[in-house]
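The complex is shown incomplete by one protein chain, all other protein chains being positioned as in the whole.
Chain lettering (A and B) follows the sequence in which the chains are written, and residue indices restart at 1 in each chain.
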Amino acid sequence: MRSGHTVPTLTPVMIAVWAAFATVPLWIEHVGLYQYLGVEVLIFATYALAYNLVLGHSGLPSFGHGAFFGLGAYGFGLAQLNLVPDLWFCLGAAVATASAGGTLVAAFISHRRGIYYSLLTIAFGQVFWFIAIKWHTVTGGEDGLLKIERLPVQLGVATVDLSHNVSLFYFVLAIFVVVSLLLWRLVHSPFGRILRAIKQNETRARFVGYDVWRYKAAVLILSAGLSGLAGGLFAMAQASAFPDVMSLHYSGYIVMMTLVGGGLVTFWGPVLGAIVFLLARDVIGAFTTGWMLWFGMLFVALVIYKPEGLGGMFLRPARTKRPEAT
Amino acid sequence: MALFEAHELHLRFGDRVVLEDISLSFEVGRLSGIMGPNGAGKTTCFNVLTGRYRPDRGRVVFDGADITGRSPQAISRLGIARSFQLMNLFDEFTAFENVAIALPETRRRGADPIGQAYRDSALVGEAHEILVNVGLGDRAGQIAKSLPYGERRALEIAVALASRPKLLFLDEPTAGLGSDGRARLADLVRKLKGAVTLVVIEHDMEFLFSLADVISVIHWGQVIAQGSPADLRANPWVRNSNLGKLA
Partner (left out) sequence: MSIIGLLPHLVNGVALGLLFALLALGFMLILGLMEQINLAHGSLFALGAYFAYAIATPRLPLPPDLLQAWAAAPLGWRFAAAVFVAPVLVAPFGVVLERLMRRTYGRDPLYGLLLTFGAAMVIEELIRIVWGTRDYMLPVPRGISGGFLMLDLVWSTYRFWAAGFAVIAMAVVWLVIERTRFGALVKAGAHDSEIVQALGHDLEKLRVGVFVLGTMMAAVAGVILAPVWGIRPHMGVDAVIPAFVIIVLGGVGSFWGAVLGGLLVGMVVGLAGAYASEWSMLSMYLLLILVVTFRSRGLFGKKSVLEA
């Protein structure tokens, strides 16, 4: 950031990203893909942006974020099936459930950093995953929660049906736009800059007067809530919620997406990562079984040779700094 | 009036006594020096005074309030700032942002996740003023990591000043500096003197003797001598040790 300058709320890159997404339903079927993939990409892009708030922006290497995504999915499904089948209410429930989970985890781990932070988030992730599998009466066990509906959007004057993938795509895009805008503002806000400072030097941040753990707890809860929002959208898109998304594998996938895209060095990196990950799954998957073999090798190579990820390659060299203590 | 007092501080790490019965007091508006050989416990003493370590026994009183064992952030908010001997900056921030992040205004807005961090012109002005004060006026836009060593030292002090302290601790501010750098830093400290109460750890005698109003000598975790530079020059303890070469 340049000294004393403010950052524009809307940037050309941001508008280009939104506009590019808006055109997706027009051509995606012509290139041999399918409309639902677009929905999935947007949901995971939202999730990855929320996750990167913790990993890239605050330097907190959570390895159990799947739990929050999953809590959002179950929160959405349970609210719909047992309480009020209203879209806004259910999405609110998704955010609330995931934030509550985030609060619990944050209370235990916010005085940690580095690898201990990772290990404890894995442990908490496993706890939530395990509960999701075993608590049959509420979560439906390994089969998951079925019969979740794509609720219509109530806009007061009009109602929009989301049962088609294209209309769902535009709804998810609207949420993506709002979330990415909010996160862009957040990383340039006092709260966001303080998190950045804590990432670089926790000790100094404390000595200039910051209650470091409060900030670390707050950002985890916020990130959990937004991951839960993505999870709620996913439950709606899939018409189900199942424990898989809470497993260590899925928690690892979001780390992979974020890093591959370059979340450590750029704001939009996680979005690129989500696109690359899901495209690789479908495209490599179409040619061979075991796409993860190839994607895993790509990931290993990136960690070794280019930890800034693909996003790092688009930056001018002067701005690609080796990330420290992330 | 004593702004800051430490009474009979004791600290041990394992079976090693690091501080033994240390009592110090720092007067408002003065520059107090702490000196002693390497490993004498100066930095540990600083760490206890600024809340990094909790003493096993003893009390620390600031502005009439007992602050023993309080957290660094709580002590910082009361108006005590410190610089670090080993450089301790926000390396990827610009010099401007290093200072701006430490300003009380930024902290006060710390819960704001939407507003622009550095839009307020008073805040930006103050950050620049502090940079100008320490001689970094034209370095505002540079990444801290890329600044030369001497300027990083100055930035270290600028960050500490940003919290508008009543009392400022400087831990070996001249460490690693050449004679030019020392002279420049001495000018800076002279300028700060009077504006803020200062406590400086140093083992550069010349530096301390020329600036301090009062000096405490710490050795083996104890205060072995105390007084004005003139008193210390006359003190046989100081004369006989290699500390006294200057005297």
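Just so we're on the same page, contacts are C-beta pairs under 8 Å (C-beta built on N, C-alpha and C of every residue); 3 or more make two chains touch, one makes a residue touch a chain.
Here the structure is a predicted model, which means the values were calculated and not measured.
Student: Of the chains you can see, which ones touch the chain that is left out?
Tutor: Per the contact definition above, the missing chain touches A.
Student: Which listed residue, A:Thr6, A:Gln35, A:Thr103 or A:Gln126, touches the chain dropped from view?
Tutor: A:Gln126
Student: If the hidden chain were put back, which residues of subunit A would touch it?
Tutor: Counting over the whole complex, subunit A touches the hidden chain at residues 61, 63, 108, 112-116, 118-120, 122-124, 126-127, 130-131, 134, 247-249, 252, 255-256, 259, 289-290, 292-293, 295-297, 299-300, 303-305, 307, 324-326.
Heads up, the rule we're going with is that only the chains that are shown with their structure count from here on.
Student: Per the centroid of Cα atoms for each chain, what is the distance between subunit A and subunit B, given in Å?
Tutor: Comparing mean C-alpha positions, subunit B is 42 Å from subunit A.
Student: Quick check: in the complex, which residue numbers of subunit A touch subunit B?
Tutor: Counting only subunit A, the residues touching subunit B are 1-7, 182, 185-186, 188-194, 196-197, 200-201, 203-212, 215, 218, 222, 321, 324.
Student: Applying the document's contact rule, which stretches of subunit B touch subunit A when the two form their complex?
Tutor: For subunit B paired with subunit A, touching residues are 50, 71-73, 76-77, 81-82, 84, 88-97, 101-102, 104, 106-107, 109-119, 124, 127-128, 140-141, 159-160, 162-163.
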